[in-house]
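For reference, the structure I am asking about is given below.
As you look at this complex, bear in mind that one protein chain is not there, while each of the others sits in place.
Moving on, here comes chain A:
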Amino acid sequence: MTISAPAPAFDIKSASLDLLALVLRSTDPAQLEPALQSRFSHLSANGQSEAFVLGLEALPSLEGVDLGSLLPLMGRHGIKVVALRHPDPAQAALASRYGLGFTTGGGRSSGPIQETAAATPVAPAQEPATSLIIDRPVRAGQQIYAKGGDLVILAVVSAGAEVIADGNIHVYGPLRGRALAGARGNTSARIFTQAMEAELVSVAGVYRTIEQALPDSIRHKPTQIYLENERLVMKALHE
């Protein structure tokens, strides 16, 4: 007789969802109401709603911000706020008071930067690709992940360390650990290093462990690694 375990009541899976952020520039209802009306009439008219993250980072101060009246106002226009966003982690308390999620990051729009950008006539293009810059050695047992962009390391990546990026990986020092570029499937991602001594390299899931000594042309030398016809190519730089 076999006893089958009861089916679990839930599974936990990793999920990464896209949400729109509504970045407030004013909390004055007299200003907000008509603006929301003109922008979101399509939602409220049909009785629909959409989930938003409410970005508070562009407001000069959070004093006097009355979420108790703001949230219903947005709700009337079909905006369902699910979380707050603010660079100061202390504001998490504010979010929990209203039963909302809270995040500090995820965006790159802040007040002072906005002003210099406004001075140039360039249209605010899509979000700039975010790069993560690390200026200290990445030691054995450490793992660095640059989500959604490039990873730039200005020191050594030790054996036993792991550096991962959704974009390219640049190591301006010896690469002795593992490097995985294009972690979410970007097949055009590349790995660059000043001195190729890696244990493992991978681009978009195509990996290679390096057990045998590398050819003299790239061993301890500046090297790039990329995918060509689904094969990893390791090639000396400056050739």
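One rule holds in what follows: a contact is a pair of C-beta atoms (placed from the backbone, for glycine too) under 8 Å apart; a residue touches a chain by one contact, two chains touch by 3 or more; residues count from 1.
Operating definition for what follows: contacts and distances are computed from a predicted model.
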Can you match the unshown chain of the complex to its UniProt protein name from these: "Septum site-determining protein MinD", "4Fe-4S dicluster domain-containing protein", "Sugar ABC transporter substrate-binding protein" or "Cytochrome c oxidase subunit 1"? "Septum site-determining protein MinD"
Using the touch definition up top, pick the residue from A:L22, A:L100, A:L132 or A:A159 that touches the left-out chain. A:A159
Out of A:A140, A:L154, A:V206 or A:L237, only one touches the absent chain, namely A:A140
Since one chain has been left out of the picture, which residues of chain A touch it in the full complex? 136-142, 155-156, 158-161, 176
